[in-house]
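Below you'll find the structure, written out as structure tokens, and then a few comments.
Below is a slice of the complex: some chains, not all, each in place.
Letters A, B and C mark the chains as written, and numbering starts fresh at 1 in each.
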Amino acid sequence: MEFLVRTENKLPVDTPDDIREGLRKAERERARELREAGLLKRLWRVPGRNATVGLYEAADPAELHDALVSLPMWKWMDITVEALATHPQERAR
Amino acid sequence: MEFLVRTENKLPVDTPDDIREGLRKAERERARELREAGLLKRLWRVPGRNATVGLYEAADPAELHDALVSLPMWKWMDITVEALATHPQERAR
Amino acid sequence: MEFLVRTENKLPVDTPDDIREGLRKAERERARELREAGLLKRLWRVPGRNATVGLYEAADPAELHDALVSLPMWKWMDITVEALATHPQERAR
């Protein structure tokens, strides 16, 4: 099933650059793994913000939760999840 | 997977009593069927309102959607759905 | 550019079935055309509601507006649009 996932990154502004950069690099690497595992299907930026909209696919909300928690930035992120239903127009395809 | 489902019934106040009563009876009957099918697990009233909170279990949001649409009152109901993840405390049990 | 588009269908509950069905059929047909034209990329149902989340691609907000207005149900729909930025993780791919 698919989920729309919004994240707001609240990493403190005064985080040292090397720590921030290390987190970003680890975040990109973990996102790559989630893509390869088929969990993360699309990712967009909310323009102007340190925030994203993502399209995820997971077996259930628990699997999605575990994937999101595995992101190195997770503990600084404010995340909201919306479960979506397949639309009959696409079921039929 | 489990979902928390909130409904607000917006059936117009001036609906004739026999139509309202017919809908209520059909609603109770359909709810009974959803219970027997294991989709509807618990149902509460929001005190003071023509509104409910329900705990549903369905294979995915599409199956839940079909169950909710099958309720005779559906087209008068404002419904919001929240997908819940199993808590590790309960996974472990 | 891509847009996240949310629709809530407010077609009155007492719309005669044949009119509703005619509108639905025309809606599906127009959606099919928008898919073929590359404007509508994905469509989901918000579970429990007569509402959708869609992923659109258009040259700009004006082209998107024209596409949405061309939907037969448009005048009964409450629509909100969010412009999304390509995420560098996907730019790089």
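Note that a residue touches a chain if its C-beta (ideal position, glycine included) is under 8 Å from a C-beta of that chain, and two chains touch if they have at least 3 such contacts.
This structure is a prediction, so every number in the text was calculated from the model and none was measured.
Counting every copy of the one repeated chain, the full complex in this structure comes to 10, with 3 of them shown.
To be clear about the criterion, only the chains that are shown with their structure count from here on.
If the chains shown are joined wherever they touch, the resulting network links each chain directly to all the rest.
Farthest chain from chain A, judged by C-alpha centroids: B.
Judged by shared residue numbers over all numbers used at their interface, chain A and chain C contact each other through mostly the same positions, with over half in common. Rounded to whole angstrom, the centroid-to-centroid distance between chain A and chain B, based on C-alpha atoms, equals 30 Å.
Remark: chain A and chain C have CA centroids separated by 24 Å (rounded to whole angstrom).
Counting only residues that touch two or more partner chains, chain B has 3, 61-62, 64-65, 81. Across the complex, chain C meets chain A through its residues 2, 4, 28, 31-32, 42-47, 52-53, 55, 82-90. Those residues of chain C that touch chain B in the complex are listed here as 13, 45-49. Those residues of chain A whose C-beta lies close enough to touch chain B in the complex are 1, 3, 60-62, 64-65, 81, 83-86, 91.
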